[in-house]
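Of the protein chains in this complex, all but one are displayed in their positions.
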Amino acid sequence: MSSAAGEGPVRTLTYREAVREALCEALREDDRVFLMGEDVGRYGGCYAVSKGMLEEFGEERIRDTPLSESAFVGAGIGAALGGMRPIVEVMTVNFSLLALDQIVNTAATLLHMSGGQFSVPLVVRMATGGGRQLAAQHSHSLEGWYAHIPGIKIVTPATLEDARGMLRTALEDPDPVLIFENVMLYNLEGTLAENAGAVPIEGARVLRSGEDVSLITYGGSLYKTLEAAEALQSEGVTADVIDLRSLRPLDDDTILASVRRTRRAVIVDEGWRTGSISAEIMARIGERLFWEMDAPIERVCSAEVPMPYARHLEEAALPSVPEIVAAAMRTQSRAG
Amino acid sequence: MSSAAGEGPVRTLTYREAVREALCEALREDDRVFLMGEDVGRYGGCYAVSKGMLEEFGEERIRDTPLSESAFVGAGIGAALGGMRPIVEVMTVNFSLLALDQIVNTAATLLHMSGGQFSVPLVVRMATGGGRQLAAQHSHSLEGWYAHIPGIKIVTPATLEDARGMLRTALEDPDPVLIFENVMLYNLEGTLAENAGAVPIEGARVLRSGEDVSLITYGGSLYKTLEAAEALQSEGVTADVIDLRSLRPLDDDTILASVRRTRRAVIVDEGWRTGSISAEIMARIGERLFWEMDAPIERVCSAEVPMPYARHLEEAALPSVPEIVAAAMRTQSRAG
Amino acid sequence: MSDARHAGPDLPDRDDALALLRGMLLIRRFEEKSAELYTQEKIRGFLHLYIGQEAIAAGAIGVLRPEDAIVATYREHGHALARGISADAVMAEMFGKVEGCSLGRGGSMHIFDAATRFYGGNAIVGGGLPLAVGLALADKMQNRSRVTACFFGEGAVAEGEFHESLNLAALWNLPVLFCCENNLYAMGTALERSESEVDVSLKAASYQIPAWPIDGMDVLAVRDATRRAVDAVRQGGGPYFLEFRTYRFRPHSMFDAELYREKDEVETWKRRDPIPAFSTRMFDAGVVAPEDVAMLETDVEGEIDRAVRFAEEGTLEPVEDLLRHVYTERTEP
Partner (left out) sequence: MSDARHAGPDLPDRDDALALLRGMLLIRRFEEKSAELYTQEKIRGFLHLYIGQEAIAAGAIGVLRPEDAIVATYREHGHALARGISADAVMAEMFGKVEGCSLGRGGSMHIFDAATRFYGGNAIVGGGLPLAVGLALADKMQNRSRVTACFFGEGAVAEGEFHESLNLAALWNLPVLFCCENNLYAMGTALERSESEVDVSLKAASYQIPAWPIDGMDVLAVRDATRRAVDAVRQGGGPYFLEFRTYRFRPHSMFDAELYREKDEVETWKRRDPIPAFSTRMFDAGVVAPEDVAMLETDVEGEIDRAVRFAEEGTLEPVEDLLRHVYTERTEP
């Protein structure tokens, strides 16, 4: 699905492997880097991302933690202050709620409270998203929610390039970066340049260009959106597809440049509709391009319901390709 | 500042007293109701709201808790399931982050996960907001952020009537209701009808009517907004002022009816700008009234910075009357 | 309590022994069937089997009265069945059918049942403990002599919610029975790799809660300890903590490659399988005969087959109802 940008030699791998490569590279190249979290070591990672890494790097650097989300996220902050470059894996975003105090009240505020003295070069990775019938406590998509918090950065690698390349840049960042990996992407297969490496963690990317509408999305919804764009094409509607890549900061320039041209936009995200990141993007477009829009901005989000277990209900709750197509088509019809 | 709606006899009291009256009434009239939280008893409440209540109701029903936010909020959920009507006071929204797992993963999901079997008639009260120079860890305004979560209700009493009347209705609600009391309001003095009692917890209220712009706000920003409306009037611009009262659910009808008429809107809220509740309201207006708007919707929010201690910086970070006036004036000038 | 551990509980009579055995067998076969149905993709999501730990649910839950409450985890089919929730309702739940005990909205990890006061089915490790404290608080405030039994794994001991909840329960003298099922692993993390103090009972005792380790592979020991504990709790003695030492024979969930433990260790524990251990003991004591077990097996098989059929034949909730059960449905006055 995903493909390498450059021209050089490429290879096939999964998103999971791309993340693992990035982790291994970071640990190999910088002694200060270590991975810490529940079951990252012996078990090989809940989603098998860190499988085999314990053998290569040892248990000090592939550090299994007890079930103590708040303490080990906080310990990550402390270790970052102490000169290390910790990568804390919170198994899934669902459990990160137990560590939210450390993230919001400490990681995000420390630099500011100390008048600029203490930067927190912490990377937190977590799996996010629904779609695996894991029901109401295991299917949150809260990355857009986290984007409300000043002092942290939120990135959402959706492509193999980003899975492979964002970690490195996040580790070089002096401030806390939260990386959200959508659970549905781990098995995604694609090609990647042999020499794929670090990529910026800021800035959106236009993955497909069109004239009639801007489809704006990120993470797990990217492939649905690309599929929708394909379907729209066959209806004669061509679409820009923007992968936001970073939710905080948002890349206003790329979003506005696209929408200014297409004059119509659909935002797709897996957060619950009310207060999702789509609302923020709609607000920004409205603020900046009010006079230029040809149709109300549409959004396709998750239904406002804790995720049901039953498959047909979960499917109905999540954004779908037909919904995206329908929303895009609505932007094409004139008048109110 | 605040004044009684009806015609009957009135009396003067503070917002704090109105909340206390509501609490006392609830405890007197229903044996199942009790108040639990840090320092609600012996200390008299961090903001002196429950002062004197221990003496009247005893320590079983005015229940001091240890510093264990997650456990006592969770115990509130359990007690609600067990037939009680707990009012859990989380001292301030800042500490509620420690209890977020219980709120989001249990209180908000239990009814759904159980297929409709277990309602959670829990009321959680917390103080919210900045403005008292309490700096980055003690000045959050996260009520709009909480409004993202399906399964809970979010209310923000801004007037004496609501401080006095929403609690009762919240206690009668079968689902979790979070009541956010802005810290700057506790000393607010006003009049209230002698017989003031329960008021609905849903539905916005138009507190002032005008023709030229809709000023939409809630909680601590209400009085700034009313002041701005007064100032605007002297510039010949008349404004609707809407007190949202409830952030989840939002009262679309009242918002849309007003904006449909004024064709211009300013949202004022104390949340950090990105992803604040104002974004959601802007999104909804854009979705429904795209063709009817005469100007881009404006918002006045908090600056995207952890709250600085220094007074002049805190003041600059929070929404202010001049900013609201300026935003409203911007909506009055035609063309882009 | 210590007496009990040394002398050992009395031998059960035939009916009693058969009931205990049936209880364990039902869970075992139900779980085996669930594993099968998972590979057939009839059951989806996460599936955590209780195989190896049956003596705990079967031994402990029988002691509770109907008015008592239960709080459990995502590994809770055993507790649900032991509590008397029908295999039909649990199976249908895992099939995502309306006939499931949670309408199919919960799935394997979220079994709920108001009729038997079964409060889930919590998939957040440690998340159920505060809930149990609150249920017990409600009982205490309403002067009811009910007990809330809260089951959780030893992995939960590291969570802040464990600490806060035990303190609250002890401080307020609440009728909670904490049942820690120490199966030595939290996913792939062995207890000694997650706790500085591996004696879980000792940890609990530091809250001034009476706490005992119990052989969780011995259904009689489990029942006996639970009886004494429940009696103490019901009489207003405050919370009680039982650490059931046990082992899960299967992977953590259906996704687990079991890299973290030796096959040998698993085999050693399997030799202590609570079901043959108990039946052999009953054979030896002449309380139960091998034919009885064969009959129980047939009976249980029938019950499970019916449950699978029930689940298969169940209906899916209409998609139009997606948004239901987010807020309580009230009939307007």
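The first chain written gets the first letter, and so on, giving A, B and C; residue counts start at 1 in each chain.
Quick note on the criterion: contacts are C-beta pairs under 8 Å (C-beta built on N, C-alpha and C of every residue); 3 or more make two chains touch, one makes a residue touch a chain.
In this text, all values refer to a predicted model and were calculated from it rather than measured experimentally.
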Legend entry - Touch partners, limited to displayed chains, of the chain removed from view: A, B, C
Inset, instruction - Using the definition of touch stated at the top, determine which of A:Thr106, A:Thr169, A:Thr274 or A:Ser302 touches the missing chain. - result: A:Thr106
Inset, instruction - Specify the residue from the set A:Gly8, A:Gly82 or A:Pro200 that touches the hidden chain. - result: A:Gly82
Legend entry - Interface residues of chain A (partner: the chain not displayed): 34, 60, 65-66, 68, 70-84, 86, 101-102, 105-106, 110-119, 150-151, 153, 174-175
Inset, instruction - Determine and list the chain C residues touching the chain excluded from the picture. - result: 158-164, 166-167, 170-171, 193-197, 202-203, 205-209
Legend entry - Interface with the undisplayed chain - residues on chain B: 38-39, 41-44, 46, 48, 51, 64-71, 94-95, 98, 132-138, 303-306, 308-313, 316-317
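As a convention for this text, only the chains that are shown with their structure count from here on.
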Inset, instruction - Name the chain whose C-alpha centroid is most distant from the C-alpha centroid of chain C. - result: B
Legend entry - Centroid spacing, where centroids are CA-atom means, of chain B and chain C in whole angstrom: 41
Inset, instruction - Take the average of all CA coordinates in chain A, do the same for chain C, and state the distance between these two points in whole angstrom. - result: 37
Legend entry - Centre-of-Cα separation between chain B and chain A, whole angstrom: 31
Inset, instruction - Provide the list of chain B residues touching at least two other chains, using ranges where the numbers run on. - result: 70, 101, 105, 112-113, 150-151
Legend entry - Per-residue overlap in chain C, given as positions that touch at least 2 other chains: 102, 104-106, 110, 122, 124, 127, 160-161, 325-326
